[in-house]
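A single protein chain has been omitted; all remaining protein chains appear in their positions.
Which chain is which? They are A, B and C, in the order written, and residues in each are numbered from 1.
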Amino acid sequence: MNFTFTDEQKLFKEGLDRFLEKNFSLDARRKMVEAKESNSEHVWTGLASMGALGVPVSEDSGGLGGAGIEAMIIMQHLGKHLVLEPYLSSVILAGGLVDLCGSEFQKKVLIPELVAGEGKLAFAHSEQLNDEGGEILHTTATQSGNNWVLKGEKKLILGGATADRFIISAKTSETDDKSAGVTLFIVESLDEKISGKAYPLIDGSRVLDIQLNDVELGPECVLGAIDQGQSAIDCVNDRATAAICAEALGIMEVIHEMTMEYLRTRKQFGSALSQFQSLQHRAVDMFINIEEVRSLVMHAAAKAWSESEYERVRAVSAAKALTNRAGRLVAQEAIQLHGGMGMTLELPLADFVRRLLAIELMFGGERFQRRRFADAADEGSEKTVFVSPKKQWKQI
Amino acid sequence: MNFTFTDEQKLFKEGLDRFLEKNFSLDARRKMVEAKESNSEHVWTGLASMGALGVPVSEDSGGLGGAGIEAMIIMQHLGKHLVLEPYLSSVILAGGLVDLCGSEFQKKVLIPELVAGEGKLAFAHSEQLNDEGGEILHTTATQSGNNWVLKGEKKLILGGATADRFIISAKTSETDDKSAGVTLFIVESLDEKISGKAYPLIDGSRVLDIQLNDVELGPECVLGAIDQGQSAIDCVNDRATAAICAEALGIMEVIHEMTMEYLRTRKQFGSALSQFQSLQHRAVDMFINIEEVRSLVMHAAAKAWSESEYERVRAVSAAKALTNRAGRLVAQEAIQLHGGMGMTLELPLADFVRRLLAIELMFGGERFQRRRFADAADEGSEKTVFVSPKKQWKQI
Amino acid sequence: MDINFTQEEISFSEEVRDFVSKHLPSDVSRKVLEHKRISKEDVLRWHVALYEKGWIVPGWPERFGGCDWNSVYLHIFDVESSALGAPRLSPFGLNMIGPVLLAHGTEEQQNTYLPKMLSGEQWWCQGYSEPGSGSDLASLNTRAERRGKSYVVNGQKTWTTHAQWADMIFCLVRTGSGARKQEGISMLLCDMHSPGIEVRPILTLDGEHEVNEVWFEDVEVPIENLVGEEGKGWSIAKFLLSHERTAIAGVGVSKRELVYLKQLASIHHYLGKPAKDDPVFADRIAELEIDLLALEMTVLRVAASEGSGGEPGPEASILKIRGTEIQQRLTELQLEVAGQSALPHLPMAWGDHWLGETPGAVHSAPLAARYLNTRKTSIYGGTNEIQRNIISQRVLGL
Partner (left out) sequence: MDINFTQEEISFSEEVRDFVSKHLPSDVSRKVLEHKRISKEDVLRWHVALYEKGWIVPGWPERFGGCDWNSVYLHIFDVESSALGAPRLSPFGLNMIGPVLLAHGTEEQQNTYLPKMLSGEQWWCQGYSEPGSGSDLASLNTRAERRGKSYVVNGQKTWTTHAQWADMIFCLVRTGSGARKQEGISMLLCDMHSPGIEVRPILTLDGEHEVNEVWFEDVEVPIENLVGEEGKGWSIAKFLLSHERTAIAGVGVSKRELVYLKQLASIHHYLGKPAKDDPVFADRIAELEIDLLALEMTVLRVAASEGSGGEPGPEASILKIRGTEIQQRLTELQLEVAGQSALPHLPMAWGDHWLGETPGAVHSAPLAARYLNTRKTSIYGGTNEIQRNIISQRVLGL
């Protein structure tokens, strides 16, 4: 057990931080939001040239390797700088699916583009937004000769508006088990049978809803084994959840530092706010919460790429449950300790608070994650993640 | 709607306070606990001579009338002075059952003794201690000619060790509905077919466990209608719950005042503890919690004698849920703000904290009460409390 | 003591419900219930309806146009009208400077301002906070210099709610200096249309325009617009702040939002079942409902102990603290029940003229914004930390 970053990790971390410091700013972000953009080419290609878009895609698949810890480093910095780029959606979610399930040919086509920053992917999965943990897919893929026909609706596609291709989940068999009979498909976003609508979330990021109007696909568009998609979906969702917790950690660190700075400089009743003991103790509780999140973010980063489903689910759900609770506390206390200034859209605090809120609402609430944590079956600890039709991919 | 005590209530309150101040003390309590006593005749007869033991038994039944508000006043003061006497068990619980269900003859025998402080009652009901809200009675009463034979065990009988008579609940019919088929019986504690064992609770009060070894009873010992006892049991349990919340309120008030006094006098780092803002704010939160309890104790006192089961259940469960949560906070903060001194058995604080803890553990936990509150069916609001075989008793 | 409602009070509740059902414009109540954006026009329509009924300042004495209602009646009115979707009236005239003028205003001031305030012709806003003076209000710097028959005001106020709708502002200004910073503060009434006043919007966390900066540059205010004595404005300010605290509990609105929370918990599912049927959510909702019940009883208790016309004691700070905490927890729990369907953020959909589709669920759309907006409640009207200081010092004697 070793908590020290390797030299390589440290260099990567510092390089990333310097790059984002120089090439991205909150002003730039606000302009992008105003202009309804969620991706800027120079940042994206910069990330590509640093190798960030090839992490954590396995080397076997044409990626640059690395795994949870590297993804954590990247996401924490995207959080620190409040970057809008679709790294989570394109690389971790959709890229992860290609990495896990793709044929040699599919990988050869998609991964190099992804790594080079030349092609973006998005994962189109959600359909109902109002049944946490109980969602049922209604999108169907039916066979027509050699081809498949997709019909249905997908909602809240992260990174959807800028994606070149979608990975789409659809029911290919009717079963009582709601997680069975799901197959993944690769679809060009330009397909004319797809219509859609992009719109902003509370944090200014943009998502896409699409209709699949009898989209016809050849057999080469099937990603992974027929009917066997669910376990890969669970796997990338968990990795993305671990990753977004790391982003939240980066955000909370900034919020805390902003708040400490405010307390040190703002005066009331003739003293700096930092002299009031009740505010000091609340600042300490923010700090403790953040340190606890840091611990579980590391833990989840290490286990989200684990082959044990039990370990993965426990670590990821623990991290998200705690991140939600702590994130809410940190944001609320930051606003309160800023007083009226904390309520303004003008301070950078606003953007960080809103992104943190969006993260809280994504990938499962606190109570859901705790139930999932408690229900994770221990016997799973010996099970491998899922059965792939091809040989086992290497885990780094 | 009127929140002012009547002149009569005020006089009663002050008289009670003066009497207890003069005739009871924490030292006396500690000696009683040491001597395994839970009743002292001069306090009990004093309470009787003030009329406290006739409240809130209805005048129709031979009591002195009064209802929830008067019971609240009494219990709040028993809490303030940490009195051990079996008022709750003898008057509110068992006396309440006689008041609700007794025949003219039964009332004529029991109530005057009760009011005069010459005969004590106790309600023997609990059997399992480890199924909150799901308890099933196993004590049976079977008919043998004109008589009834009781067989079973009863546990944790409040005021049991000093009672002259028990009111005992027993199953008289087997039904799927666990609350149906319950009948109440009046039994002399001297009955030789009853064996038992008294022991202390965490607060030093004493309770009794008994075995009913084929106790034979004549038909005059049946209290109320056969098989119809449950709704009266629910009713007196709710009244007792409202009453014990009032006791908790009296206790919390004392604890808070002790703590404020300690903060004002104890010095650390050259200042009184009361000068530290983080401690001030915690003292305020204790105070707010107590004021909220006061509000719901009044509310429950008013509604626990209501004819609407819906109103009664909602008000009582709300009060107990809040009392438990607030009581825990108040006790914990009092200990913490007292520092090491708060951990000693020597300070009076210890006795108050332990009684408050016992109250928390009795009559249902916080979560149970919230579920009961939420589940109370609104249609109940028009139902009367329960059907008595005799004419309706008057509600004061 | 009898804390059941009397028959008279029950009849009054029915009268209120009846009136509100008939006279509250249905488009306004729909917007309120659905958390859409409320315009000045919307509030004014309800204001006028109440004015015409004679219920616009029901707690005031009858000779000033009020109904002399006691605190229980005021509470019933709050709860019943809020439940049916009545918008919150602008409090700055009716609840704030109005009572100040009743107590401290000259007869001329009363005659000049009260009739227009009641009819809704003249709207008010409040000029208290300044950029450097938030919790430490008495450190304010806006100055008023006496020049002939006028004061000339220079300085800046901030967090001025609905200044953009107001015709008049009552403000605390410094007219002199004293050993204590509370001395030399005066209260002035100032026309918002005066030359030299500039209103600059401040957008809040939720992206909405509710509060403003108000800048004063050589603004002339006639000396007859001084309230009370020169230099004695601080005691008036405190009178007003303690009044604010009782109203700020917001029991009526919170009861409405609790109903809305339960509706959300029926519509939104959790693990395939309505969220309300999940014991964890049910427990949290019940906890909040019990806390709200305790708050309601406390409001009635504190109001009753004040009697009519009495000044609320420092205990009223409890109502501010718990009232706002409950308001905030309601928005949190609503958000939690709505989950990811509350992610889309389309402010245009909360206005009057939106005909487009709303991604997510329509009812969930404004929840995140409302959650953010409601964070203000523990900051405004004296932060909850200040309220705790007040209780600590003035009730507990620490």
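Quick note on the criterion: contacts are C-beta pairs under 8 Å (C-beta built on N, C-alpha and C of every residue); 3 or more make two chains touch, one makes a residue touch a chain.
If you're wondering where the values come from, they're calculated on a predicted model, not measured in any experiment.
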*Could you list, sorted by label, every displayed chain in contact with the chain left out?*
A, B, C
*Have a look at A:A35, A:L190 or A:A374 and name the one touching the chain we're not showing.*
A:A374
*Positions on chain B where the hidden chain makes contact*: 126, 129-134, 155-156, 197, 199-204, 207, 209, 267-270, 276, 278-279, 328, 332, 335-336, 339-340, 342-346, 350, 353-354, 357-358, 361-362, 365-368, 371
*Positions on chain A where the hidden chain makes contact*: 1-6, 9, 69, 260, 263-264, 274-275, 277, 280-281, 283-285, 287-288, 291-296, 298-299, 302, 318, 321-322, 367, 370-371, 373-374
*Residue ranges of chain C at the interface with the undisplayed chain*: 278-280, 283
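In this section, only the chains that are shown with their structure count from here on.
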_Just the number, please: Cα centre separation of chain A and chain B in whole Å._
54
*chain B to chain C: how many Å between their CA centres?*
42
*Hey, what residues on chain C touch two or more of the other chains?*
385, 388
*Two or more other chains in contact with one residue: find those residues in chain A.*
276, 278
